[in-house]
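One structure is given below, represented as structure tokens, and several questions about it will come after.
A protein chain is absent from this complex, but the other protein chains hold their places.
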Amino acid sequence: AEPEPAAAAAPAPAAAVPAPAPLAGPTAIRSANILTLQDASAEPGYAEQSNAQRAQVQPGNNAPVWRQVGQGVSGTVNMPYAEYGTLIQPTVQYPGTRAASAGEAWRQLRNQVLLPYGAALLLIVALALGLFYFTKGPLGQEHPPGQGQAIERFTPFERAAHWSNAAAFLTLALSGLVMAFGKFFLLPVLGSTLFGWLAYALKNLHNFVGPLYAVSLLVMIATFVKDNIANRADFQWLLRAGGMLGQGQVPSHRFNAGEKGIFWWAVTIPGLLLVASGLVLDKLVPGLDYFRADMQLAHMVHAALALLSCALIAGHIYMGTVGTRGAYRAMRTGYVEPGWAREHHELWYQDIQSGKIPARRSQSAPAKPRVPISVNPVSRSNP
Amino acid sequence: MARMKFICDAERCIECNGCVTACKNEHEVPWGVNRRRVVTLNDGVPGEKSISVACMHCSDAPCMAVCPVQCFYRTDEGVVLHDKDVCIGCGYCSYACPFGAPQFPGQGTFGVRGKMDKCTFCAGGPEENGSQAEFEKYGRNRLAEGKLPACAEMCSTKALLAGDGDVVADIFRTRVVQRGKGAEVWGWGTAYGSKPAKPQGDAS
């Protein structure tokens, strides 16, 4: 950064350029064509030269400046706005993309990796669930109500937490998926004006429901975390792949390993990360600069996890509805038949039987039954 | 058909912001939204270069590719435009654009940014050419009036060239040969691919 150019450099161009038109005088410059000049790369330290030094050996070769630009070096701008100094985003490369300017690389990752693979994942999951349903049908037995004294599986609070969280998630998923894929399946149907309005509405819904989801997610985690800690029974469950292998259901506590898996790997961990990245995308985290690079990163995390958790939650929803007999009622009413409990969560059922866990936990629920509820074993074999 | 492009000649640009202001004036762009800006590298030391940058109207435009509502379109002249009625203000185009061209009137809290605005190459938008609605949303449509972008027309040193890619490349080449230096065409690789001299087809 010495303002005075190195004195010795003045004669250098002539030496470095043996071409018939040396860069000495103005007339020489005029007729010299840069395309025909021999390059000065033999100069010591050529590659490390600053633009000023380069100008001495190769007048007008601004490669050092353009290199800086490519590296995302920020220049000076008068206006006090973020990133105005960046001419071109620096080059990056993500798995599955070419090395390109960050925005372009992000575009490639989104358009060529996240969206297609995400879409594929979702389609595969849908297909698999459908196949599963048609080959295996709903799991478990029917446990018509009234066969015993119902057990309170979810308190009203737990249900409220679940459903608000579920509603938020579904809203987010739906709106998010429209943002991600709407232009492929909705736009051609609705046309751009209508689709524009829809997408606009959903996008804003997404942006505002996101923070709500964040709250409900925390409540949800707090509510259910206790019963989702892994224990020995879960190994059993996993070893038998949740009952797919071998005979009958695998005994489990209140939640089986599959549900725990959903809890941790489809809800808690991706949820927290989705919330975190979503809050960044929403520019709600104080103290962040929200540069484009931050947004790209947040978006990639967000989109990847969103698609992943959509796929997993799709599985959960399947299991919570048509996939398992009686599960949905549990979450809707809060109560399960003792038979259902024994069938699906035998260990939990035993705990209730032994009084370790009260059968009714909520205040609003009917008073606790004094005698352990007995289940008629016959009902199992006699539908 | 002409393929519109920009060149900013770094050997000439003096960071006078004439282009930036010309744009503001012509399109009455509000405070905080700048379709064009001037960046100086190596500020204050020998080797300093200034560059005026706006949307480059890329051949394979990243903004266009990521827009969730596909509100971008390209004119016959290769100008990348968008439809503000459809835009949902998601900001994706600004993440994708290598040049930071897309601008938003809002801050983006809760994702509320308002409709994206960017350089239109002074070619307006989807509304009827020269209509009031077009002006209010996109500024003037100079191309339809037979004029070139205001920024380039008013550039104080003619550093900023705008127009048919072949013509501006020719002008630039003439200068380069004349002065025997400064051959880099800034941003062309990123915006138009690796062969700067040849305009790319629209169908990319």
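Should a chain be cited, it is by its letter among A and B, assigned in written order, with residues numbered from 1 in that chain.
Methods note: contacts are C-beta pairs under 8 Å (C-beta built on N, C-alpha and C of every residue); 3 or more make two chains touch, one makes a residue touch a chain.
Heads up, the rule we're going with is that contacts and distances are computed from a predicted model.
This complex has a chain not shown, and the name its UniProt record holds, of "Formate dehydrogenase", "ABC transporter permease", "Bleomycin hydrolase" or "Oxidoreductase", is "Formate dehydrogenase". Of the candidate positions B:Cys8, B:Ala22 or B:Ala101, contact with the unshown chain belongs to B:Ala22.
Mapped onto subunit A, the interface with the missing chain covers residues 1, 3-5, 7, 10, 25-27, 29-30, 76, 78-80.
What subunit B contributes to its contact with the hidden chain is residues 1-2, 11-12, 14-22, 24-26, 31-32, 34, 40, 43-46, 48-50, 61, 64-65, 70, 72-77, 79, 81, 123-124, 126, 128-132, 134-136, 140-148, 152-158, 161-164, 167-168, 171, 174-175, 178-179, 202-204.
Everything that follows uses one rule, which is that only the chains that are shown with their structure count from here on.
Note on chain placement: the centre of subunit A and the centre of subunit B lie 33 Å apart, centres being C-alpha means. Within the complex, the subunit A residues that touch subunit B are 1, 3, 5, 23, 29-35, 37, 50-55, 58-66, 68-69, 73, 75-79, 81, 83-89, 101-104, 106-107, 110-111, 178-180, 182-183, 187, 192-193, 195-196, 199-200, 203-204, 206-208, 211, 281-284, 290, 292, 295-296, 299. Residues of subunit B touching subunit A in their complex: 10-11, 17, 32, 34, 37-43, 45-49, 51, 53, 62, 65-71, 83, 85-92, 94-100, 107-112, 176-184, 186-187, 190.
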